[in-house]
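All remarks here apply to the structure that follows.
Excluded from the complex is one protein chain; the other protein chains are retained at their positions.
Lettered A and B in written order, each chain numbered from 1.
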Amino acid sequence: MTTTFARSLDEALTALAESAAAGAKPVVVSGGTLCVPAMVRGELDAADVVDLGRTGLNTLAVGSVIELGALVSYQQVISSPRVRAELPLLHRMASGITGGIQIRNQGTLVGALCAARPQSDALAVLVALQAEAVVVSASGTRTAPVADLLVSPGTTHLAADELVAGLRIPACLHGTGYVKLKFAESSWPVVTAAAVQDRVVLGGVAGTPQVVPLPSRREVRAAVVDHLDALPTEHRWADLRAPWAYRRRVAPEIAARAVELAEEAR
Amino acid sequence: MMSAVNAAAADPARWPKRNAFEFAGGTAVFIDDVRPSVLLHMAVVRSSRAHARLRRVDTAQAKAVPGAVRVLEGREASLHLRPLPYQFGDPEMIGGRRIVLEALPVDEVRYVGEPIAIVAAESPRAARRAAAAVVVDYEDLPALLDARAFLADPDPIHVIAENEVVSGAADEVLRTAEHRFGAEFALGRSSTAPIEPRGYVAAWDGTRLTVHATHQQPHQLRTELAEVLDLPAHAIRVVVPNVGGAFGLKMTGPVEEPLVCLLSMLCGRPVKWIESRAECFLGGGREQLHQVEVAHAADGRLLALRDQVVIPVGAEAVSPGWRQAYVSTASFPTAYVVPHLDIRSRVVATNLPPWHSCRGFGKEAPVFVMERILDMVARRTGLDPAEVRRRNLLRPEDLPHRMASGYRMDSADLPTVLNRVLELDGGAEADGVGIAVEVTPEGGGHAGGRSRPGATPTVAAPEAAAVLLRSDGQVEVRTGVTNPGGGNDIALVRLAAGELGLSPDSIRLVQGDTDLCPPGTGNASSRGVAIGGAAVVLAARALADTVSRLGAGPLTESTIAELVVRYGPLEHVREYRPDPPEDLEYRYSYPYFSSGAYVARVDVDRATGRVRLRSLTAVHDCGRVIEPVLVEGQLHGAMAMGVGLALSEESRFDARGVLQASSFKEYLAPRANDLPDFVIGHHETRAPHTLLGAKGAGESGLGGALAAIANAVDDALARCGGREVTSIPLDPPTVLALLPEVDQ
């Protein structure tokens, strides 16, 4: 195993390019909360590791679009008064991250995006906010909507030599709501719902976040039911915490609660 | 931010646990901090199959891994090790069968995670790599993974013990009674999960084996190792450093104990094994299935109870875990009078990891079942649940009471603890309220029951203490009681100090060293203070008598030093065993019963099934309270574990017998923001048969909390048309399934 503790984004990209050219599938470490223990246990077989810890990608800039680097922690998001004012949905989600002070200091939004776990807190919110990922490699930069990057559980549309250097999220001041259902403080989220304007995005019901357009605020439950019932069986999500049938039964309510919060925040 | 502020309030003499700064300051030594030089590290190769014949275990590639020093599979290990001895007595005493168990299997594996081979290497990483390089060729065999599968095809080959507790004529009463109902209750498999997993450091110097172990029972471990390794006991020293929680996990019996020692003997170097969290989660217990039939009178009195129990204890093992099944059966009908009783249990070996002792030791399951039954009777008679309990509880004048199993309830005041907890409960607004009454047989003696004619009478295991003067002016107390982290050291020091008229600061307590401490049972069954403390008191009294006879006046640092110069250490050793009245008809059983009553208040989210615990209140009776802060601490911890078992903790396995809950992300132990503050009241019914009148704390609270919460959830469900609670844990899918699906 080789580990590169890159001192800059360029160094990280060079290391990635070399590893990818050699046919390896390098692992990029952002906050480390998911991939480091997986490597320690040998579940994540990583020949090459590129750790972004020293790249300085931890800036959070708030303009008309909020830009945050790959190392920006949940705590930075929570502590930023501008995020609180202009992205209350992101603030609310970050404040509810499990794992206490330490994980809020260590976990990152970009890491959560790249892990692409259906049971993530972050994904439905990022999709709801129409966040864009800044995807870079040694040969260039592209931006991609977060929703387009997420392929299936644990898989993203990222080439071996690419990494997500940061996120760009348009401000979304009012009328958002977020509700997550988890079973205990230790539990990962089971169903999440992020409500924005005319849609609600659901996490934990399928392999990737599900955008449910809402023709009317009154018909949230029915819209969710219709959407879930139309989900192909192979996309329906279940894990140790709950079977699909449970998710199917509670998701309309979780969505309705998120929409209700959004109404209150209008 | 990090600068130390001189806290004017800092007064170590007022800290409940003295000399405890090492814990808050980060210098306390636990097993993984024991690092002898030239240390090797052990890793364990584990079965990936639930039940299979071992065709071949190929260690060649493992031996070639850089850093690997020794690789050992079952066939070779069996040349060096004798079979493992059963812990806690002969299995036949509790209706169990006996098999020969080796530390490493030679022919057959019986669960996913069973050790197949071991590796010693220069680093933990090298050991893990070598372990991963061992190639095992399996031939799969049919596997039995759960109790329901057994019930579907109850092949007696799986039954390792059968127990029955019968009195009266339950059959007839159940057939003819006007009011009767049936129910099936299920408790999930759960674990102990102390934050420090198991760990051992074995060092063989050519003549003597020194084993550092995070352990509850150093003397029992020494005895076991002596037998398995074929060494004289005096050639083995077991030393227990600070223990990071135990809850039953760290009793004698796991196969890694002799294996790490064998590697040290074969390699001639110290060998360490620290269990990983995933390995730690393999072990568990508490899973049971109860099919009950109840007959009761219109006024709520219980008339008859039949319970057909299946208890799947995992693979057969010598460790005491499977014995909890006997205790569960024998503890029926807990705090109540049931004139006609017929409890029959089958203890079933399955292809899951073996049970280990789990806080509660089987006493929690009957509390859950009985408390659910009492609430079901209340529901069916329209009576208040507390009133139904009052009509069925054993009264103080009924005690001592010989239960149908032969267990003897020494003393309690159950109606009073129930009434007091109802007063103490704050009555907060909540969706559901549940109460529970709990009795906890304690003090050791799980194998109660009628004596067979001509059998040797059984007696309590003693605890012993040595008290002696030191030339530095301190008094040394050596005890066979070990401290799993619960703090019995505090009480033992105070007891000795009290007898000798000294400050606790003058007492030096030595625990957990088989070379220094007199034999004892370590820590088990809440005996540490009630029985071990009595031995300390007796030894201290004997020393005080001697000092007084020598005319030395009150003990001080200087008089102690002078006495040592003139007379030596004046060591006094005393043994103590509790003294329940002799009754040759019955085997010795638990000498005292702790008791308590609990009120839980919960909110239930009707749309998701999510339960939130709003309040949990207890009134607890553990006899004389020696150290309130310790008793409350024990109770807090047991209640928190009870909350976890009621709502979230479960060791789940997949259809191939692979553990799914192998980290704290899957095994949901309560965190600080899952729990409310607990409210605790004490009631003292002194134990008539212990020197100090104490009964022991530690296990009680777990079953009471879990039953009260289950009843509270049931109450909340009943108020919105839900079905009755019959299982734990009550995770949201389980609860939601009990709720009517309202049309949205």
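Methods note: a residue touches a chain if its C-beta (ideal position, glycine included) is under 8 Å from a C-beta of that chain, and two chains touch if they have at least 3 such contacts.
What we mean here is this: contacts and distances are computed from a predicted model.
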Of the listed "Iron-regulated ABC transporter permease protein SufD", "Glycosyltransferase", "Type I phosphodiesterase / nucleotide pyrophosphatase" or "(2Fe-2S)-binding protein", the name UniProt assigns to the chain that isn't shown is "(2Fe-2S)-binding protein"
Among displayed chains, the one left out touches A, B
Given B:L79, B:V100, B:A655 or B:A672, the correct residue touching the omitted chain is B:A672
The one residue from B:E196, B:D715 or B:D731 touching the chain left out of view is B:E196
It is residues of subunit A that touch the chain not shown, namely 1-3, 5, 29, 31-33, 36-37, 39-41, 49, 51, 53-54, 98-103, 105-106, 185-186
It is residues of subunit B that touch the chain not shown, namely 1-2, 4-7, 9-12, 14-17, 20-21, 23-30, 32-33, 35, 125, 192-197, 242-245, 247, 274, 276-277, 484-487, 629, 632-633, 636-637, 639-641, 663-665, 669-673, 675, 677-678
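Here is the rule we go by: only the chains that are shown with their structure count from here on.
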Cα centre of subunit A to Cα centre of subunit B, whole Å, reads 41
Subunit A residues touching subunit B in their complex are 41-42, 181, 183-188, 190, 221, 225, 240-243, 246, 249-250, 252-254
Touching subunit A in the complex, subunit B uses residues 128, 132, 278, 607-610, 647-648, 652, 660-661, 664-666, 668-674, 731-733, 736, 741, 744
